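One chain of protein is taken out of this complex; the other chains stay put.
The chains carry the letters A, B and C, assigned in the order they are written, with residues numbered from 1 in each.
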Amino acid sequence: MCGIVGVSGPEHAAELAFLGLYALQHRGQEAAGICAVEDGQARLRREDGLVMEGFDDAAMQELRGRVALGHTRYSTAGGEGLVNAQPIVVRYHSGELALVHNGNLTNAQSLREELVREGALFRATVDSEVIVHLIARSRRANPDEQVHEALSRLTGAFSLLITIGDTLYAARDPWGYRPLVLGRLPDGWVLASETCALDLVRAEFVREVEPGEVLKIQDGELIPLPGLGRAARVQPCIFELVYFARPDSKVWGETVDRARREFGRQLAREHPVEADCVFSVPDSSNSAALGFSEESGIPFELALIRNHYVGRTFIHPTQAGRDFRVRIKYNPVREVIEGKRVVVVDDSLVRGTTSQGLVSLIREAGAKEVHFRVASPPVRSPCFYGIDMPTREELIGARLSVEEIRRKLDVDSLGYLSLEGMLGAVNGGRPFCTACFSGDYEAPLVDLERGLPVQAHC
Amino acid sequence: MCGIVGVSGPEHAAELAFLGLYALQHRGQEAAGICAVEDGQARLRREDGLVMEGFDDAAMQELRGRVALGHTRYSTAGGEGLVNAQPIVVRYHSGELALVHNGNLTNAQSLREELVREGALFRATVDSEVIVHLIARSRRANPDEQVHEALSRLTGAFSLLITIGDTLYAARDPWGYRPLVLGRLPDGWVLASETCALDLVRAEFVREVEPGEVLKIQDGELIPLPGLGRAARVQPCIFELVYFARPDSKVWGETVDRARREFGRQLAREHPVEADCVFSVPDSSNSAALGFSEESGIPFELALIRNHYVGRTFIHPTQAGRDFRVRIKYNPVREVIEGKRVVVVDDSLVRGTTSQGLVSLIREAGAKEVHFRVASPPVRSPCFYGIDMPTREELIGARLSVEEIRRKLDVDSLGYLSLEGMLGAVNGGRPFCTACFSGDYEAPLVDLERGLPVQAHC
Amino acid sequence: MCGIVGVSGPEHAAELAFLGLYALQHRGQEAAGICAVEDGQARLRREDGLVMEGFDDAAMQELRGRVALGHTRYSTAGGEGLVNAQPIVVRYHSGELALVHNGNLTNAQSLREELVREGALFRATVDSEVIVHLIARSRRANPDEQVHEALSRLTGAFSLLITIGDTLYAARDPWGYRPLVLGRLPDGWVLASETCALDLVRAEFVREVEPGEVLKIQDGELIPLPGLGRAARVQPCIFELVYFARPDSKVWGETVDRARREFGRQLAREHPVEADCVFSVPDSSNSAALGFSEESGIPFELALIRNHYVGRTFIHPTQAGRDFRVRIKYNPVREVIEGKRVVVVDDSLVRGTTSQGLVSLIREAGAKEVHFRVASPPVRSPCFYGIDMPTREELIGARLSVEEIRRKLDVDSLGYLSLEGMLGAVNGGRPFCTACFSGDYEAPLVDLERGLPVQAHC
Partner (left out) sequence: MCGIVGVSGPEHAAELAFLGLYALQHRGQEAAGICAVEDGQARLRREDGLVMEGFDDAAMQELRGRVALGHTRYSTAGGEGLVNAQPIVVRYHSGELALVHNGNLTNAQSLREELVREGALFRATVDSEVIVHLIARSRRANPDEQVHEALSRLTGAFSLLITIGDTLYAARDPWGYRPLVLGRLPDGWVLASETCALDLVRAEFVREVEPGEVLKIQDGELIPLPGLGRAARVQPCIFELVYFARPDSKVWGETVDRARREFGRQLAREHPVEADCVFSVPDSSNSAALGFSEESGIPFELALIRNHYVGRTFIHPTQAGRDFRVRIKYNPVREVIEGKRVVVVDDSLVRGTTSQGLVSLIREAGAKEVHFRVASPPVRSPCFYGIDMPTREELIGARLSVEEIRRKLDVDSLGYLSLEGMLGAVNGGRPFCTACFSGDYEAPLVDLERGLPVQAHC
């Protein structure tokens, strides 16, 4: 997963891109990149780690110009330092081109093979690189058409921001897998993965970019371009609502907090329990736990304290107890838990290892009964549309039955939100991509079906 | 304010000190230091910033030995990089001596003047340096007596951990201003500012070090030494419960979360209001807001989302809008707030500037009414016992009446917890230092009364 | 100008490349890069500054494999940090390709235009990038032929080392502008810009790579490939002998020290003078000054002491006296100079600013007469074959007559070595490129004639 932002208009566009990335930091902490365009010339800076750490005032002052792109990278896939970081910046026959991409192409490897055969040179392993090659190789007369031709060849998930010279393009794949929102500034436009980025730069939320839509911003004007077509069944990723997006963002027309609250309420209806208190695994399941409490009437508690100073590279091998990685992040409030029948609400269960550690902490703190509630269905299938997930073998929900998982977690009861319950809790009848829960993959898995390795994605 | 930790016994004592500092990171993010003693030789490392950032594996492997001290520094006072950072390590006639100090001496400058007249050389401006000079100049026969003689000359607040050779000393001032707890390890002992540090190193909580008590740990044995006397009125700092300590810690015999919950309940009783929801300023007032909700029956909400990626050096001058520093840290969830009568609970009001920014954010998000509740009395007097506070002129509670503050914050109502209510909410009848609220200073303000400048403290 | 090195065979090829670069450090201090190939996979590291500074043990251990390339970069042209640094590493249809280049193509921009039109993406502005595109776009069946086809399209100066998978290629342009020598290791082969690199890795000098020759090293075997043809008039750069190469290297079949000694002797014959001592501008004109002394019988002295600690970024604006940059680098030995008639021998005169500063230092030190001798002809024309030189306007020899220069330098007499004298001093009759002195450009200046900007070169 990644966060992207694009700005066109204000004098120091890169500063707004910086703030946008800061608001989107939860979408990727591995690397950050900003590219600013001045008079058609792109200046790029990419750094490992958080945007706050890598971009000081001196760095920002270099990034001049009224157009800027930003990217925060989640995955370590691809490795090799910053080679796979974004924005990607290249020079081609129509000028300097920069690109940021959130999503994962399902035909990247197939396209890459074809391009390589034709003599294209690849620097990175990230699939976004094929897009810039497709644009550069287009025989169309102008950048608008080159971009259109290139994007038409892509299958899978992409929310894209591209600059060619001083022009900014924004596009989403026909299925609309990954979010991208449009905001209005007094003196320009902002595009970002989530509305929380618009809030911080004080842009007014206008609307989502639509599935298959291609927009262009030039000289302050927003111009709709011929689109890529809208898929018959659009597929906005429901996992954004479950876990990924910030609760204060509006995603798929919903405030994330409200959706999670509803998941929690529905979960309480589906899996009621007698208990003394309910609490979250902070901060990702706060909303769901509060919803559970509201519906069930069981008092809401703050029973786990999260240490926010966890560094990225902390590994002291001598401390490698089974639960240490959990213990370094969470500490229980014994007085709240001791002697109680507790309900722990988590947003989702992927590998299950953190949950195991948490339950053992909670038991040590004296809980009489531990009831585990998950505000989404079992994760059973890998995501090919941009969410970093482990292989199917590592997914606890793919390997074990609910009862087996209950025993493994050592809890008195375990309840998952049903797929129907989850879909019913969000704006009714609208289609979503639920592939990780249901295994239903809508956009063709071209590479996978040809037996090609799946690429590093974002 | 600072956090301190001392370890004696385990093979890699410094690793436990590291973990202890990590758990105490909220007590100081400015600098971190660890000193490890092996065969009487002290190795020291001090770094700016967080302990996770400054101490990698290679650094930790250098810090060998079964005895270690750690310190996290809060204040930037004293400046000049690491000169004022701790542990302080010196060589004197009885060997290598290391010291960490939490608190603030009220006669530091007077002692310093005397020592300087006698030819003592000072490197730093931090008041802790006088303690090592007093120990080194003692004419007593052995370290135990030298430490005792030196500490007897100190007035004010000190929780101290000292190593001389491989021996570890722990002491608290007679008033007991600052916390210090003792924990048992399978193979040794840990002393730390808060119990959350004991939890992370899996030490068993034994008891607080008593006011005026001096302990010594040698060869695995805990030996009580002659004490400094217990003050007639002990003065544990109530601000630790209000704001400073972690909610999962036990301080002054109370779980901090429980105390704050009670503050919130009492606040609801003292300042009831008709409203649609109550929420906290995360994370410091979470417990109090929950208590307020429980007592008042007004639903608890999560209406402010905190960005935990705030860096230490973020200043982009062009963004310097009045509320920008608030905005970069908090974002409201509009859907929760819009059209509602809201109660905002904060733990305390010091300068009032952050609260002003927050209220303006909350109003922008569409709140119909904003009722501000503070889970402690007005802060009216500076602290001379170790809490970093602004000067009296900057304390909003010292300058303005409650009604004036209400207008300044632009809220519909404002209510502070009463001093009596606060004291009644914690274990009854026990004395506390409430100087910042009441102006009652128990330990003599020696330097201040002599017109000497107050030193950088910790 | 740049230095390049390639190694094939030994277990840790990158370590030998490192040593080779260290020996070639005088050919470029701006950036250093090493790429090592293991099982066809190339690992790359490029760092600003000296090779000693950028490549520590940890870095070297990453660079595994029996094949390695190295590059030291002289020019800051192209800017943008390391984007223009080498080795260039790309993936194309025949595997991973790495390239280092010393020289300057005269048709780079023309080729680039053509490639860009076809959709090629360029990352850097350095002309070497066109070569990798030409190889990748070749339709030939195998790497040998692809390399041959690509190199056949190049005009101008290139000494190239290329790896494709584990195969190492070496080539020189048909004119043989820039040096490249072949050395034998017990377990492999080394190619380098100068023999001093062979000395340090203890390789046995075998021979120069010939103009137009293409070699391939695979599995320890040296295989001659079809060449590019040898130019009718080969053009080894005489400026390598004048200034660039190290005196202990053998270049163009000559020990550089011997050639410079001869230049000095011939200079003494052409411009005799009555004087008390002769000295060099250390270290570049040591050999020439010694030759002058030997021929003239005037005693050789060490009158200027050079400070070798000069950093790359030293600019203290307040010190910006006219001669400060000279003064920080050289200090005269007053006792040697005072009251004497001195001969100063320099290797060449480009801008003339350093010489002016030196003369003023020497006069201040009390010289009675200053006779300036230059061991090469006036530099009058820019180099398009790889030597970084200022524009024609900045070349003092292009703007002023010898008498005008003498007055500008404020010396009692000035003598340049004649072109004929210079050519006569080296192995007789053999052609050289003397374009910077004579303006005779042999390889066609394709881009220049088409009015295209000349690219950053190396």
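We adopt the following convention: a contact is a pair of C-beta atoms (placed from the backbone, for glycine too) under 8 Å apart; a residue touches a chain by one contact, two chains touch by 3 or more.
Just so you know, these numbers come straight off a predicted model, no measurement behind them.
Across the entire complex, contacts from the unshown chain go to B, C. From the options C:Asp48, C:Glu270 or C:Glu294, the residue with contact to the unseen chain in the full assembly is C:Glu294. Of C:Asn307, C:Ser401 or C:Asn427, it is C:Asn307 that touches the chain left out of the display.
Touching the chain that is not shown, out of C:Glu62, C:Asp187, C:Asp219 or C:Glu335: C:Glu335 (per the contact rule at the top).
Contacts to the hidden chain, counted on chain C, fall at residues 12, 15, 18-19, 22-23, 25-26, 29, 50-53, 56-57, 60, 196, 199-200, 246-248, 255, 257-258, 286-287, 290, 294, 299-302, 305, 307-311, 313-319, 327-328, 331-336.
Within the entire complex, the positions of chain B that touch the omitted partner chain are 90-93, 116-123, 132-133, 136-138.
Here is the rule we use: only the chains that are shown with their structure count from here on.
Put simply, the chain nearest the middle, going by average C-alpha positions, is A.
Most remote chain with respect to chain A, judged by CA-atom centres, is C. Averaging Cα coordinates per chain places chain B and chain C 62 Å apart. Chain A and chain C have Cα centroids separated by 50 Å. Centre-to-centre separation of chain A and chain B, using mean CA positions: 37 Å. Listed for chain B are no residues, as none touches two or more other chains.
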